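Remarks on the structure that follows.
Note that one protein chain is taken out, while the other chains of the complex remain in position.
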């Protein structure tokens, strides 16, 4: 064991070197990009309705094309610009329309595909959570995760989406989505503040619009991510019907409210424009909106439901209850890391124009923070307990990803690595804190992964945002780029802290009270007998693994681990 | 060993048939596509060969770029337009070509990526089907699903693709794919009707073309989806060699034929232009072409193969045979829901121009119908049997997705939710019907999910299509937008019914007869001894889970479920 001491020293050295180096890197970023030169006053307009002479474009003829084009040099030419009047021929106006159509086509493609990736994260959450539970509850845990997609989507379609996004139009990168233009506002201190949106219920009427649909899809999969966090912390003892109603409530009300305030033109996003607090609450892809909302709701419901039987000894000492399948836990983490490439980079809602090429930087930041998150957790566990730990490695990766979600669009690669590394350690410490101090039972660590690190992510925007981003030249209606404390804007940090207080004060309270009322009316927790048997037969009517022989519970944990 | 003798002969026969068919196809290249109409006279054209003055574009210099561009504001400018003659500089002609290239680049990107997602559905089908089977057949079920990709693709490459798409060019959104221009036609009632295509065998010669390749990839993964449906309903008793030959036959003949009629310019798609039946048979992404073809083939082969030993009592009462792993069943459903975002939205074959921005509406419809499908099935099971059921939740999701496949491009969000909800209930009823009335054994419910709901999807186009879509202004050569009965066009419903009759009459018969002949020659069903032991060792030579202890069969089903 003495050697661990030396080991620590070498680590300290290495980490110090790293930090020094990072610091040097941060300092070395001295040269800001020059502002684009201003253009002069305009001459009389140029006609755009004359047909264009296409001969110099030398597009291939039909006879030529029919011979096949293996190189791809005869395909995709002047022939492929859509012409409004084929008799007249292509005009400059056609060309301009096609350029606009191409831009929106790129943005749709990007936002939809990244949205699909986020939807796939549901599979990741499902198997991570199930793998971390016991086999006797595996069907139940899978089915919560499976139906959260259906229940949540339904509620969000009925009213959640309208509440969240119904007042934020126009969404320029998606061609407008212009019908989402009715935000309910209140006036306070002489300013109007958005509270919730009111267009887009059922996606019907004027919200039957291609731009609105892109936005719905992308926002819906984010909402579902928040919901699925709660199923993890309440697993192995949550009554299925209570879960179902909670999910509908959260998808219809809790999540959309906060999301409106942050992203739908609501009051948190107006803190900059109305109060001069930086650029208002800035949460690029939802460390706060998605993960911390999920995490604090998970905490509230875990408190109401109470710990699993056997989790704590009579003296309050926590027992480790290991998951039943590490393969699916880590496979799920990979799926989540894959889906996160949709989550963060897709949050630009654009890949052409508007400074949207920064998607690459967002993607790399995401990757790096996930990496240093798992790195940090592995090192923490290795140093503290003598062995790297699979569950905590996975949670470290997720913690890094959660933490970078809010700042991913505003920070550098080095900052991302630091944010992730801190997240990886934070999640380990937080899991111990929840277990030993709060004495809350969280089977999968969701409160620590999503709650603690979601808040850390929100905070880190106010520290590390470096002012290099440009998303159409402004953010939340405040021109210029988001900067944190380390780059000279302390007021941004204040805006972030207001967001954090709202999350912890408002969302926690709303979740706790609604959960408590539901507990009174229908009861949140399954019976002790069901819990001891495993919820699969009593709640779902079928075992997850009916053919496999399982060990009796007492024999599962190897002696050396049990003694830990 | 005797079987090997028969086996060899059947192989020789099959290969010979295949080659003969290919040969006939190659000879039958009868009808070339007509040249597009020449454009009429127009005002004097604008010159496009003068170099453009790029100074006002203010593109950054090399010196500037080398300093790095974190904001993405110096990247992607006038510098990045491809110039044909660098000495002369950029001309308007270059710009026009680049705009056309960009459009086709977007469409290629979209169609390829959505095609990749569809390919990934193979993984979903594999684990859904395997999870719903017993552990003793898990290797065999996985290997059917695994090799269907190889066998099907091979057959489709040799001749299936040419039969399906060889006569449908030009494909405008993909730059033409112009060499696929030879449809074999028959004349009937004074009209010519397409029967099968004849260009594109082996993707060689003039079909070595970048546009053709996109089309091949996208169509190939659809075909494979149809094949994989059959492996589910015939699981746990299908001889592997019979499966292999059936897959080749289906990939080479059955599927491509119907797909040509519906999508490749064949007679079903001409019902509108030739007979005035709406826009002809309209099947946006293949509820009929893919799922119902797979489902009716599954029914035909299930009838030939017969039920698993123990599925029905002597009195004909069905026994439930639960699957062995719910985790992989529901994970597979998630993968399928993910892949369906390729299946339906990708079927535009475009994301720029041609009204293709409706991809977002298609994606949301897909999502909503899947959601209400699982919703409907869960509610049905909960109400009828007292508990939500994992397998039926999964099947409900898939049923909703199958049903929305045909109408997804033509209907509103509300209609999609209704279509999905009906599908979710229909699949439960259909499973009971197949089990109790037809007394056909379908271990995974494929006949109900894909067959019944595939037909429901085809029908629903004729009811719910709302006339708001615009895919280049026409569909199947009939100008205007597809409308169903509820939106004023009863003739569209007739076209859909013709498609349904063709499916049930034609494809079922073809599948039944070919399957029956194959049964005579090589035998479709494994021996009773092999089936009782499990097919893994006799057919595959290895257990799926050699290290796990499994329960003896009698002990698997808990008492309360068995009594159900």
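Remarks
In this document, chain identifiers A and B correspond to the written order of the chains, with residue numbering beginning at 1 in each.
FYI, a contact is a pair of C-beta atoms (placed from the backbone, for glycine too) under 8 Å apart; a residue touches a chain by one contact, two chains touch by 3 or more.
All figures in this text were calculated on a predicted structure; none of them were measured in a lab.
Per the touch definition above, the residue from A:241, A:326 or A:504 contacting the chain not shown is A:326.
The chain that is not drawn here is touched, among residues A:141, A:287 or A:393, by A:393. Residue A:92 is the one among A:54, A:78 or A:92 that touches the chain not shown. Summarising the interface, chain B meets the missing chain with residues 50-54, 56-59, 62, 65-72, 75-82, 86-90, 92, 95, 98-99, 101-102, 104-106, 108-109, 112-113, 115-116, 119-120, 122-123, 126-127, 130, 138-139, 142-143, 145-147, 149-151, 153-154, 157, 175, 202-204, 208, 210-211, 213-214, 216-217, 220, 240, 325, 328, 352, 355-358, 360-361, 412, 468-470, 481, 537, 539-549.
Taking the complete complex into account, residues 3-4, 6-7, 10, 13-14, 17, 21-22, 25-26, 28-29, 36, 38-49, 70-73, 75-76, 84, 91-97, 99-106, 109-110, 113, 117, 134-135, 174-176, 178-179, 181, 205-212, 322, 324-327, 330-331, 333-335, 337-338, 341-342, 345, 351-354, 356-361, 363-364, 367-368, 370-372, 374-375, 378, 385-391, 393-394, 397, 412-414, 417, 468, 548-551, 556-558, 560-561 of chain A touch the chain not shown.
The criterion applied here is as follows: only the chains that are shown with their structure count from here on.
Inter-chain spacing, taken between the CA centroids of chain A and chain B, is 31 Å.
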